[in-house]
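Of the protein chains in this complex, one is absent; all others appear in place.
Chains here go by letter, A, B, C, D and E, matching the order in which they are written, and residues are numbered from 1 within each.
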Amino acid sequence: MSNPAFRLIEELTLPQVRERVRPSSVLVLPIGSVEQHGPHLPLTTDRLIASEAARAVARRCGEALDLWFLPTVAVSKANEHAWAPGTLWLRAETLLSVVNDVAASAATTGARRLVFLNSHGGNTALLVVACREVRLAHGLQTFLLHPFLPPDHGGRSTSAPAGELGMGIHGGHDETSIMLHLRPDLVDMGLATRRVPDRLAANRHVRFGGSVPFGWTSDDFGPDGHIGDPVGATAREGRELFQGAVEMLCEQLAEIATFEFGVDPEGPSR
Amino acid sequence: MSNPAFRLIEELTLPQVRERVRPSSVLVLPIGSVEQHGPHLPLTTDRLIASEAARAVARRCGEALDLWFLPTVAVSKANEHAWAPGTLWLRAETLLSVVNDVAASAATTGARRLVFLNSHGGNTALLVVACREVRLAHGLQTFLLHPFLPPDHGGRSTSAPAGELGMGIHGGHDETSIMLHLRPDLVDMGLATRRVPDRLAANRHVRFGGSVPFGWTSDDFGPDGHIGDPVGATAREGRELFQGAVEMLCEQLAEIATFEFGVDPEGPSR
Amino acid sequence: MSNPAFRLIEELTLPQVRERVRPSSVLVLPIGSVEQHGPHLPLTTDRLIASEAARAVARRCGEALDLWFLPTVAVSKANEHAWAPGTLWLRAETLLSVVNDVAASAATTGARRLVFLNSHGGNTALLVVACREVRLAHGLQTFLLHPFLPPDHGGRSTSAPAGELGMGIHGGHDETSIMLHLRPDLVDMGLATRRVPDRLAANRHVRFGGSVPFGWTSDDFGPDGHIGDPVGATAREGRELFQGAVEMLCEQLAEIATFEFGVDPEGPSR
Amino acid sequence: MSNPAFRLIEELTLPQVRERVRPSSVLVLPIGSVEQHGPHLPLTTDRLIASEAARAVARRCGEALDLWFLPTVAVSKANEHAWAPGTLWLRAETLLSVVNDVAASAATTGARRLVFLNSHGGNTALLVVACREVRLAHGLQTFLLHPFLPPDHGGRSTSAPAGELGMGIHGGHDETSIMLHLRPDLVDMGLATRRVPDRLAANRHVRFGGSVPFGWTSDDFGPDGHIGDPVGATAREGRELFQGAVEMLCEQLAEIATFEFGVDPEGPSR
Amino acid sequence: MSNPAFRLIEELTLPQVRERVRPSSVLVLPIGSVEQHGPHLPLTTDRLIASEAARAVARRCGEALDLWFLPTVAVSKANEHAWAPGTLWLRAETLLSVVNDVAASAATTGARRLVFLNSHGGNTALLVVACREVRLAHGLQTFLLHPFLPPDHGGRSTSAPAGELGMGIHGGHDETSIMLHLRPDLVDMGLATRRVPDRLAANRHVRFGGSVPFGWTSDDFGPDGHIGDPVGATAREGRELFQGAVEMLCEQLAEIATFEFGVDPEGPSR
Partner (left out) sequence: MSNPAFRLIEELTLPQVRERVRPSSVLVLPIGSVEQHGPHLPLTTDRLIASEAARAVARRCGEALDLWFLPTVAVSKANEHAWAPGTLWLRAETLLSVVNDVAASAATTGARRLVFLNSHGGNTALLVVACREVRLAHGLQTFLLHPFLPPDHGGRSTSAPAGELGMGIHGGHDETSIMLHLRPDLVDMGLATRRVPDRLAANRHVRFGGSVPFGWTSDDFGPDGHIGDPVGATAREGRELFQGAVEMLCEQLAEIATFEFGVDPEGPSR
């Protein structure tokens, strides 16, 4: 009989689920996306990062934190790239239904905590909504993690080049570096070009990472599809970024694994 | 005939809409909420702040920026307070439909820009989703503004007391101060108590303003309903906070009023 | 602390809701609309009438009948005017969801009776549907009131001029008179013209107030948007109409406040 | 080959539909209901009346007015009787979808007019909504007819006994008489009893036919299920009522068959 | 009082439903369709077959098997013929809602078994889905019967001519024969022509009755609308086919009437 190496719940049998998925267990649902990433990166970029981050986290802290991984959601809300053939997307309502149904399933196991491990920025806001909806509908504690938070969702890169102006949100320096680390065979650096929306970067508020969220699609910034400057990306930086992300995810999951709302012993603070 | 004082679109007639709402106009939809705010603040807190912020912005920069205000959405997604009688809430799907339908209406006017001016943190993520959906479905440029961003959505208060531990997200020091400024007759400071989730504040990641969004309802932190320390709130601080917010909103709206995605004249950057 | 002047539930705190909203209380949800009303009346006409009627009713009988008012729904089902820029509308499904969600919220208070106070004819049939759906889904007793019932919903005007032929259903004599009373600054009588569908009025059955309801949009009758003859409207008639409506609403609410289905003491009649 | 006797569209072949259903044709969708009608009447009462009225109308004026009948909708919105086994009901959303889909189908024929011929009061308000929705979505002219309008929808009976107090809305004198005319074998007059809600009848506003629509289910008035006084019903009165209804329907359909919104030749009235 | 001849539940009164619809009863919902059937058959073909099969089954074994028939669903999922005027269709979601709502109603009676008696191949897959959904949602045991299974759903005709190549799925030899038996007045054999998709028949897998289901509409095979060879159809064959079908339905219903999942007395097999 197998000792499931990567803590995949799907590799368990029914009696094993009953025995091994307990109140102390943390269920993790990786969520990626298949969508255009410019001429130099494959559609799979976000899907791959979600799956690989999940795998690395499972190896590093899966046993210690009693994590169990659900199958990666490969197709999600990528309609900002709907203009590009090959992009696969679910409407907002569909993704919300998928996440809700999976959560309803998860709530029948012994686990009480469900984590969305999301690698696609286009899902982030909807998953914040889902965290509350799932908690109200199914009673699970819910959490949202990201291997890498792009600048338009509050992420701050320390490795991105200055010339990216903090606008490397899609197929830019960091993401390209990570892909050079994970699957260099799928990257064509010969087609990597700088595509930074200088005009947007000149704004104070309405910009990626600015104080004003705004509606956009990736072709609002040009026909190539990526936003950032992948020219100087390297596998070495990719490896460091990826390892750092996995470490951080394990640190966050450790906090999640023991998280309780519970009012403090001496009652609410005064 | 009236000269609409506050730039309310509803005070126009049909011929006036045709003449005055133009491509340069910016439509603003204020969105508040009616929900429990602990024993010291009225249900109307968020609704009132949305309406009053809209009114003050209209006075300060409505004419200059060609703003037109839609009627305030008074009831929105407040299901984190659904446990408390008096809270009025729409389900996520309902609010998304309301916003979508209003946007479809708005798209038949001459204006090309629509701003959500939201005062309720429970709506924020859903409205980020709506920004993209509306843009794709109806072609409008969309933006999301907040008079005050609570700590769990990235806001950083400079006036909140240290003892609030950055957890003053609902009925805390700042919000109470603002209500003391706007409607002191509706505030009962005699019932103001410190309700800070010290245990949560001790977390590094899973906390308001931390790196991990999580699903919660306001009664997860105790039976009173507010989260923060309103004890030292003052109308003076409230006035300063409010005036600062209105200034910032006008600054943001100025950027919105001339915002264009357009690729830079010399083509995409290289 | 405030003594809520107009019986607005939103001006209460949570403890006040618990104490003051009781089984004897009647919740009132005013529902207006923002929609074109021809060249002489503002979009706000229905929204304003709903709000002002609610306010006047609250003053006149709110205390005596233990009424509590929910915030006015400003945007509703106005798709018969969807052709006109500035009209804001919700689809039928959306309005049904809004009303249902608000009713679900209301059902968590102590009150057992919910009244829709609707000023827009385009909502009437849908709200009749909602009365039953809400009663079945949430157990509340439900009622539908109108400040003024237009001729196409069974209303019979005693003040409208004969030349209106009973067709003054939108921006006609009575509605214009009421607006001259409530907000003369928003009325442009210089643009008031007679727009009576004489051909329709010649019908016996398929006409406003006839025995055959039919599907129509306001541009079916011409490009101006109003249907009726506002030329002779006066503020004096408007005041009388409005005061009469408020009196009637209080009379209806008095009956509602003590309404019980209960089978008669001596059992069902025989 | 058949000469379709009753103008049933379903008895045509495809080439016949193409040839015979023209812009001048009027499509009629009969809508009934299968629901409890007290101990003396069968569930089929409304379904039967819809079908029989349609058949009689087809015979009387079908040819002259170029009417084509769609198959009777047998199950509709009867949830006011959902407590009673044997009642079959569709939710409001479902019936709206059914009517919309059938209308979408109808819009592909040559006809431009669609009539709902409805015998069940519980559908009336929803079908008024549908008249507008169908017109906006599919461009058809839409109309709503009733063989008999119960008192709670504005009907005024001249044959009902005084002791029914205008409350004979379900299984009362008139409906029972009609069933004695149409299908006496399905009526059990030995179980006919007076069930008039005297208390409700004493109300001025909140009563069937009063000025205030309200949410009710048929068991709100007692366990028997009917509301009215069927004791003195006779087949003779039923025949007269039915024949009168058919005459009236043909009169209404004659008006519908030539109905046009068209602005009067000399332009809108002034 | 009537002795309901055809076991129609709608001919019962409420007290009769309570007495006569028992746990041993089997509810049968006939489902037909109104849709183009080529130039020689009427739109009603499937609707008529569903109703007539139900009637014949009721006569033959209704009493013995305690069957109760719900009203025939006349309009269903016929969008493969949506291109043809006169076809009436419900969307998949609508039909699923109709079936679900009727099942919810049926579940309030004493019966525990619900049978869909479906004559339209376009519904088959959706009704297989409904069997499971209804069982999970309402607890009823559910079954799907067909009077005649067309070749694309596994049916094997013994009477169809060889030249039909097993492709007689819509308006072909067998269906035309049955219509010649049931309603010869509605059949125009003068317009009967062979329309067999020879190219499709040459396929091994992607063909009606092959191993690969595929998406098609009836105009994919030519403009006439039927698929098969009705030229040699006869009423005699139709009568035999129909009688054979009724016999088979009664045999299937006999098995259904005593069907239990129940684990075998001596426990699960080993």
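Annotations for the structure displayed:
Definition applied: contacts are C-beta pairs under 8 Å (C-beta built on N, C-alpha and C of every residue); 3 or more make two chains touch, one makes a residue touch a chain.
Computed from a predicted structure; not experimentally measured.
Within the complete assembly, A:110 is the residue of A:110, A:139 or A:154 that touches the hidden chain. In the full complex, chain E makes contact with the omitted chain through residues 79-80, 82, 92-93, 96, 122, 125-129, 131-136, 140-145, 149, 154, 193-200, 203-206, 211-217, 220-222, 224, 251-252, 255-256, 259-264, 268-270.
Seen from chain A, the chain kept out of the figure touches residues 1-2, 8-15, 17-18, 21, 34, 36-44, 47, 70-72, 74-75, 82, 84-91, 93-94, 97-98, 101-102, 105-106, 108-110, 183, 185-186, 188, 191, 225.
Going forward, only the chains that are shown with their structure count from here on.
Once the centre of each chain is set as its mean CA position, chain D and chain E turn out to be 29 Å apart.
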